[in-house]
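Apart from one protein chain that is not included, each protein chain of the complex appears where it belongs.
Letters are used for the chains, namely A and B, taken in the order the chains are written, and counting of residues starts over at 1 for each.
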Amino acid sequence: MRTPIFGLLLLSAAAAHAGEAVDKTLDVKSNGLVRIENVRGEISVDGWERDQVQVVGTLDDRAKSLTFETVGATTTVRVETPDNLNRGEGSKLVIHVPQASRVRVDLVSADLHLTNLKGGVDAKTVSGGIEAADIGDRIELATISGDITLGRGVGPTSFSSVSGDIKADADTSEIKIQTVSGGARVTSSARVQELTMHSVSGDLEVSASLADGAHVKGSTTSGDIRLAINPDAGVVVEMKSTAGGGIRNTLTHDRPSRDIAGAASLDLTLGNGQGGVELSTVSGRLELGSL
Amino acid sequence: MSSNVTAIHTLTYATESPRQPSDDVEAIRAALAGDRRAFEGLYRAHVGRVHALCLRLSANAATAEELTQEAFVRAWQRLATFRGDSAFATWLHRLAVNVVFDHQRAQRPWYRRTASLDDERDAVDALPDRSSASPGDRHDLEAAIRRLPRGARTVFVLHDVEGWQHDEIAARAGIAVGTSKAHLHRARTLLREWLSL
Partner (left out) sequence: MNDTTSDKLDSLIARLPQTIEPSRDLWPYVDARITVRAPRAPVWQLALAAGIAAAFVSALFLGVPRESETTRTFAYRQQLDAAYAPLRQASLTRYRARADRLDPALRRTVETNLAIIDRALAEIRVALERNPDDADLGQILKRTYEQELAIIDAVTPPNPSPAPQQYRGAL
């Protein structure tokens, strides 16, 4: 009883008046790709049971056009605005998508809310924050200056920020964190197999149980790293702080050693030593503790 | 009537005003762009406050100087995280408290990592020389604060001197609100006793 998958709704400049209310629905594939692009303002993308994409809300004051089309398995929502946008109200849109869709969002200065998306999310915003809950499959969340908050994220997750802070409660075995000056505080309720975290000057804090044979690698230039793991983890731990930072270990009795140049290091083996934890910093502090 | 108002205005403008938040904004912008001289201006404007806080919390002049330096270094590194939603002084102040707490945590041996402001075992310093100052003189108060056990001193300084609320102190120090109140009560009791109030 489905209408043909191909559907096109293209509102031309004449039809899409800036600031105009939108309420459009298209029938789409249940597990296709939904792309949302070039919007500024406030966007919510929520998964639902229907095989439809619905766009509801008001368009950007300066919108030239709204493209809302589905071709094959790909649905696109794109707002065209002029360059050099410093004034006016952005769009406020609530976009419902089939919850098994894979969602790709490329925004500029928009705050993004994502909920109930189980097919995977790849979201990038430049100056806006991302708040996500109950999302899964592969997750990639990237901002420049906004904060990232994730609750109940399932599946391999990658966070990237420049100055925004990252706060996440994940349920995943694979985590990647990358920031320049933003901080990160991440926990995982699932055992972690792969954890990579890098920052320039932000502080990174991760609490998670490690699976057997887990690989953890973290580095900063001046930021601190705090890693809290299960005391029964089976990993070889190597921590190194080159210039001035310190190392603190509250997981075992091992103490760090310092060499003549002032570099501090701490190597120890936990359990069967099958996995590895490598933490290094130039001048930050490293801390290893227990969950 | 209007001439009275004019006179009042003149009087107000004539007095020296304390540093305004807007004075900091320009310096912060410049410092963010890498201007160390601008940051030096911020340092000079705020070092007295920061040092006073570090000194009273740590009760040690040498440590206080190290902590003060550390606070400004950290402020430089994290300047980009200052959002302007509070006064710079407030942001800097909180940052300095964090520096002090981090330092205290780092000093603690590993087996006491869960204890925070546990002052039962902290030694109480010997009473400094009683100068000829009269009882209750504020110099004596400064010295008496230094003498307080660490937990009591921390809560007293943050609550009574810096104006923090118990729930903020509790959250930052990782203790219960009741514990914070108990520390404060102990501090004030000791201070009144030592200062013969």
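By definition in this document, contacts are C-beta pairs under 8 Å (C-beta built on N, C-alpha and C of every residue); 3 or more make two chains touch, one makes a residue touch a chain.
Owing to the predicted nature of the structure, the values given are computational and were not obtained by experimental measurement.
Undergrad: Using the whole complex, pick out the displayed chains that touch the missing one.
TA: A, B
Undergrad: Could you tell which one of A:T75, A:T157, A:S188 or A:S201 touches the chain left off the display?
TA: Per the contact definition at the top, the residue touching the missing chain is A:S201.
Undergrad: I'm checking contacts with the chain that's been left out. Which of A:I95, A:I166, A:V180 or A:L266 qualifies?
TA: Selected residue, touching the omitted chain: A:V180.
Undergrad: Sort through A:I144, A:A190 or A:A211 and give me the one touching the missing partner chain.
TA: The missing chain is touched by A:I144.
Undergrad: From the listed residues A:V162, A:V206 or A:A264, report the one that touches the chain absent from this view.
TA: A:V162
Undergrad: Can you list where chain B touches the absent chain?
TA: 29, 32-34, 36, 39-40, 43-44, 47-49, 51-52, 55, 61, 64-65, 68-69, 72-73, 76-77, 79-80, 136, 138, 141-142, 160-161, 188, 191-192, 195, 197
Undergrad: For chain A, which positions touch the chain that isn't shown here?
TA: Chain A touches the missing chain through residues 37-38, 40, 78, 80-81, 83-86, 106, 108-109, 124, 126-127, 142, 144-145, 160, 162-163, 178, 180-181, 198, 200-201, 219-222, 240, 242-243, 261, 263, 278, 280, 282-283.
To be clear about the criterion, only the chains that are shown with their structure count from here on.
Undergrad: Starting from the mean Cα coordinates of chain A and chain B, work out the distance between those two points in Å.
TA: 37
Undergrad: Would you tell me which residues of chain A are touching chain B in their complex?
TA: So the residues of chain A in touch with chain B come to 163, 181, 183, 201, 222, 246, 248-250, 253, 289.
Undergrad: Spell out the part of chain B that touches chain A in their complex, as residue ranges.
TA: Interface residues on chain B, with respect to chain A: 77-78, 80-81, 106, 110, 113.
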